[in-house]
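Note that this complex is displayed minus one protein chain, with the remaining chains in position.
The chains carry the letters A and B, assigned in the order they are written, with residues numbered from 1 in each.
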Amino acid sequence: MKYLLKHIGLYLAAAWASLTINFLLPRAMPGDPVTSMIARMHGKMTPEQIEALRKAFGFSNAPILQQYFDYMTHVLRGDFGLSISAYPEKVSTIISSAFVWTLLLGIVTLILSFVIGTILGVIVGWRRGGRLDSILPGLFNFLGSFPYFFLAMLTLFILGFLLKWFPLSHAYSDYLSPGWNLAFVGSVITHLALPATTVILVSIGGWLIGMRSTMVGVLAEDYITMAEAKGLPEWRVMFQYAMRNAILPNFTQFGMSVGFILGGLILTELVFAYPGLGFYLIRSVMASDYPLMQALFFMITLTVLAANFIVDLLYVRLDPRVRVS
Amino acid sequence: MDKTTVPTPYNEKCSSPEKRPEGGRSGEAGFFLRMLSQKKAVFGLTILLGFILIAVLAPVITPGDPAGFVGRQNQPPSAHFWLGTNGQQQDVMRQIVWGARVSLVIGFTVGALITLIGLVVGMTAGYLHGLADGLLNVFTNVFLIIPALPLLIILASFLSPGTTTVVFVLTITSWAWPARTFRSQMLALCEKDFVAAAVVSGEGILRIIFVEILPNMMSLVVTVFFGNVVFAIGADMGLAFLGFENVTTVSWGTMLFWARNNSALVMGTWWTFVPPGLCVALVAFATTMLIYAVDEVTNPRLRSEKEVTNVLRKYKVSSHLATPVVRKNAD
Partner (left out) sequence: MSRKSFLTITVFLATAMLLSACGQTATPIPVATATTAAVMATTAATAQAPVAAPTATAVPFKPVFLSVSMEQQSTWVRNFNPYSPDARIPAGQGFIYEPMMVFNKSSGELVPWLATGYTWSENDTVLTFNLRQGVQWSDGQPFTAQDVIFTFDLLKTHDALVNYMGGTLMNDEIASWTAPDDHTVVIKFKTVNVPSLYVISNTLIVPEHIWKAIDDPVTFTNPTPVGTGPFTEVTKFENQIFVLERNPHYWQEGKPYFQGVRFPAYPDNDSALLAMINGELDWSGNFYPDIEKTLISKDPKDLHYYFVGGDAVMLYINPALKPFDNPDVRKAVSMGIDRQQLVNVAMFDYVAPLTGAGLSDQYKQWINPAAVAAATWMNHDVQKANEILDSLGFAKGSDGVRRDKDGKKMSYPCSSPAGWTDWNSDCQIISNNMKDIGIEVTVDTPEENTWGDMVMKGQHKWSLGWPSGGADPYNYFRSQMSAKTVLPIGTPSNENWNRFVDPQADNLLDQYAKTADPAQQKDIMNQLQMLFVQDAPALPLYPQVDWYEYSTKNFTGWPDKDNPFVPGAPFDTPSFSPQALILITAIKPV
């Protein structure tokens, strides 16, 4: 319990820090979006309206502490205000529409790369020194050495543009409307294929290598020798004995990775014009849309915190040592 | 840049305290000798040194301003322009050579800064117990939890684009992992007999840290350093791609930015984007190999594992038939 409380305290501190960074950054730099908006409407706005707009955007001439307090209370009420680049749309509306796509892309790529990477890791670890072992880790390492967007753009160009196997952008065909029908689901899958493949390709390596090294450790244990000595089939020893014991670190890593889904796909979404949160983050950053940027950043932080917390809970359940201390 | 599969050297499993069984001083010469016997290390070092040489000798290899306008845009490689010209009428070869400077400087500076901050924070926290450690620890953990990539982008967007900005934001967002790793290593080492002995024999704090503890963390320091070099080079590419570098300075990242900006893919001007991408990949791959080599040399379990595998391979015995049993070194 003490362990959990300690961690909750930590998460609160992190949430507070992320909110504060978001509050301070825009105020530390010259020129704000309200100024540019006033400039754009030069002579069009009465002082009262300027004041109202500044207030709506979370900017005001009030003392900084007062502003900080207002900002925090708004955020706690879940009110991030109105977007500037898409004024007067509510920030929350924009985020919710993009959320789904990032979640889909994130979950699919995470699960697939985890499963494929782990299984490959088991096989490679089991037959270390074998042909696969001499090829796969090196290959995935090499792939991972390329800048991600470089690979993504090459893939998009070759598979999408030259060979026309996959669509070039967006989350589903422009000619369809969302609905639970075959055509739409199929379209979502074909649009997902290319971005997902590139992400999986570069992230398999991590899982593979992680799994391989724990496998190597586990294989040194007596119970594996014992199992082999008993004459159990190779695949049973490999998966039921070795993998089962070696997978824990990868599981932990998996839990942590869930948290990074929302923030980790920014470049993917940009290259493939996939309408997710990362896309909006870049857009808000480019357009100085601070309210949207703040909300996105806070939301990404919250997801990371939530994922961490779930991992903590699982740990308390799984690891008796934590429970005792 | 978020997806580079660096074998996170500061992963807990790598920093298990039993890594270095003996005091390190006598082992240092052996360390380098063993490194040189590693194929991976030789491969990595050769490539890395090659690129460093290219960067240093840039004015000799390709004299002239890398941002200079040399002729008609988008010329394919020729005897005159070895790698052709880009959409900005610049010499790609010259840009690759000079661009190595920026990319490597960013990589090594960020790597060094992150390692240094990590060491200072981590070791301070590890050495001081109690409240100070607790505070530093909370501080580190908060930075660990806040998602780095979005923070990176937001920070970069507020600062004037340029090399200093990139170095600054990369360091700010990435020092926490090393700090945490160094702290736990420090804690583990503090419980070792030879440290306790040093404390009892009245050695000063600085002497204990620099003579007794630091040498024993050397392999970890090296892997953290190189890991962050790879990370920084990759992340710099991403930031440049997003336009957070000053796009008029020549680096591999800005080369890719301009290639994209000039629709190089559609134009089919492969010579403008393949070379910088390949160079980054080579440097990153070489550095990763170096990390593996360091890991294998310093991690006895991996080392003996490797030796056994080699022996087995020599006798053409498939390793999975006979599971090598390598026991953990007893503490």
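Everything below uses one rule, namely that a contact is a pair of C-beta atoms (placed from the backbone, for glycine too) under 8 Å apart; a residue touches a chain by one contact, two chains touch by 3 or more.
Predicted model only: the values in this text are computed from it and were never measured.
Visitor: What chains on display are touched by the one that is not shown?
Guide: If we consider the entire complex, the absent chain touches A, B.
Visitor: Sort through B:Ala58, B:Leu242 or B:Ala284 and give me the one touching the missing partner chain.
Guide: From the options B:Ala58, B:Leu242 or B:Ala284, the contact with the absent chain belongs to B:Leu242.
Visitor: For the full complex, which residue in B:Ser157, B:Thr171, B:Gln185 or B:Ser251 touches the chain that was left out?
Guide: B:Ser157
Visitor: Going by the contact rule already stated, which one of A:Ser85, A:Thr268 or A:Asn308 would touch the omitted chain in the full complex?
Guide: Result: among the candidates, A:Ser85 touches the missing chain.
Visitor: Out of A:Leu139, A:Leu168 or A:Leu232, which residue would touch the omitted chain in the full complex?
Guide: A:Leu168
Visitor: What is the set of chain B residues that contact the non-displayed chain in the whole complex?
Guide: 65, 67-69, 73-74, 87-89, 157-162, 242-244, 246-248, 258, 260-263, 265-267
Visitor: On chain A, where is the contact patch with the chain that was removed from view?
Guide: Per the touch rule, chain A residues meeting the hidden chain are 29-33, 35-37, 39-46, 49, 53, 82-89, 94, 97-98, 160-161, 168-172, 174, 177-178, 270, 273, 275, 279-280, 282-283, 286, 288.
Here is the rule we go by: only the chains that are shown with their structure count from here on.
Visitor: Distance between chain A and chain B based on Cα centroids, please, to the nearest Å.
Guide: The answer is 23 Å.
Visitor: Once bound in the complex, which stretches of chain B touch chain A?
Guide: Residue positions touching the partner: 1-8, 11-13, 138, 141-142, 145-147, 149-151, 153-155, 157-158, 230, 234, 237-238, 241-242, 253, 256, 260, 265-266, 273, 277, 280-282, 284-285, 288, 301-302, 305, 309-310, 312-313, 318-320, 323-327.
Visitor: Which stretch or stretches of chain A touch chain B in the complex?
Guide: 10-11, 13-14, 17-18, 21-22, 25-26, 28-29, 126-130, 140-150, 153-154, 157, 161, 199, 202-206, 209-210, 213-214, 216-217, 219-220, 222, 224-225, 228, 234, 249, 259-260, 262-264, 266-267, 270, 281-282, 285-286, 293, 296-297, 300-301, 304-305, 308
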